[in-house]
Every structure is written in C-alpha cells, then in structure tokens.
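Removed from the display is one protein chain of the complex; every other protein chain stays in position.
Let's turn to chain A:
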Amino acid sequence: MRLPNHLTPANQLAAKETDLSHPQTRSSPKSCLNCTPPPDQSPLSRQATVTMAQRDPQFNQKLLVDTTPMPDHIPKVEEIGTTSAFLASASFAIGARCQAFNDDYMKCKDEANGRGEFDCLKEGRKVTRCAASVIKDINTHCMQEFQAHVDCLENNNQTFFNCRRPEQKLNSCIFDKLGLKKEVPGTPENQVPVWQRPKQMYAEYPGRQF
C-alpha cells in the first residue's frame, strides 16, 4: 500500500511543525459555540486526509463542570459539604432529629409524579438545613467524640462494628447534650442492640470492645 505523497511521515512532521510554529492558526481557546473552526483544523477535513491510526490523540483530563449558579427565584441553601465518614457517624442523630423532614421529602418525591426535582425543592432545603443543624450541634457539643469516631470509621473501611468504643462515647454524648437517641427500627426487642454489645463477633479486635 502506498500512501499519497502528502501523507508520508516526513510531510506530516513538517506539517505539524508548521502548525506549532504558528499557534494562532490553531483553534482559539475561548468558547467556540458560534464560531466555526478554521478549515484546516475542522474534524471533517482531518478525517478525510488522516486515517484513524494516524490521528493525534485528544485527551481531556480537565474537570469540566457547569458552574452556572442557581437562578434567583429559587432560595439559596448552603450544601452540607461533609464527607462520607462524618455523615455515616452522624447518620443516626440526623435520623433521630430529621425523621419528619426526611419522610416529608421522600413522600413529596413519591407523589410528585416524576417532577419531584422541581416540586420538592422546598422540602429538600428543609432536609438539608435540618441535617446541617445536627452536624453543627454535634460539632459544638461533642467534637472530640465525633472526630474520634470518624477517624475510627476512616481507618476501618467505615464499618460500625470495628468502632464500638468511640461510638459508645459519641452516642452517650449526643444523648446527654442533644437528646438524640440511636435507634434502629426493626431490632428485636428481647436482645441487646448490636451497637451496645461489648463483644463484637466480626470486629478485628476479638475481645471486649469497651
């Protein structure tokens, strides 16, 4: 197979060098929604002259996120902004205080007939504000215990059963200071709840946890 004369590697290299020496001929970096790319750079012409294997690789390793702010007619709310271990640690406190808001929001979504994203924004803001208030209260009253439990969760693949000792302290602090009790619906009545058992069968440390 013979390549056409203008596609020999030497010619391609030369073409590339000329391209590099004249950066203004390349497509401009600013937004190109309305403008048309220059003719020698248009994807169609490249496709016609260069086969797929000879094509320059096009990598895009930048994070491209649409950062347009929310329109003004929708009230603003500060996002919760905590990482997963903090949320997991505080989840039962959030559940204890925000149960009504959470149920309200999920019910709204359920009954919105596919328009929950638009119609349940108000309920969603309440959910976020309530959870943020819980995180704020824990931070003001039980910061040490909270941080200890979160660190333990981070070091143990976010498994609760490896972190019963810090969890016990955190739970008692939250109950004393905030009055929020950890409860798991459906736990059998006639046995000690699993988070209050000193011996955890699946914990990495086999002895008594606290």
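Criterion: a contact is a pair of C-beta atoms (placed from the backbone, for glycine too) under 8 Å apart; a residue touches a chain by one contact, two chains touch by 3 or more; residues count from 1.
Methods note: contacts and distances are computed from a predicted model.
K.L.:
The chain that is not shown, which UniProt protein name from "Meiotic recombination protein rec14", "N(6)-L-threonylcarbamoyladenine synthase", "NADH dehydrogenase [ubiquinone] 1 alpha subcomplex subunit 13" or "DNA-directed RNA polymerases I and III subunit RPAC1" does it carry?
P.N.:
"NADH dehydrogenase [ubiquinone] 1 alpha subcomplex subunit 13"
K.L.:
Among A:88, A:148 or A:174, which one is in touch with the chain left out?
P.N.:
Among A:88, A:148 or A:174, only A:88 touches the chain that is not shown.
K.L.:
Tell me, which residues in chain A touch the chain that this view leaves out?
P.N.:
29-34, 62-71, 74, 77, 79-80, 87-88, 91-92, 94-95, 98-99, 101-102, 105-106, 109, 113-118, 120-121, 123-125, 127-128, 131, 160-161, 184-187, 193-195, 200-202
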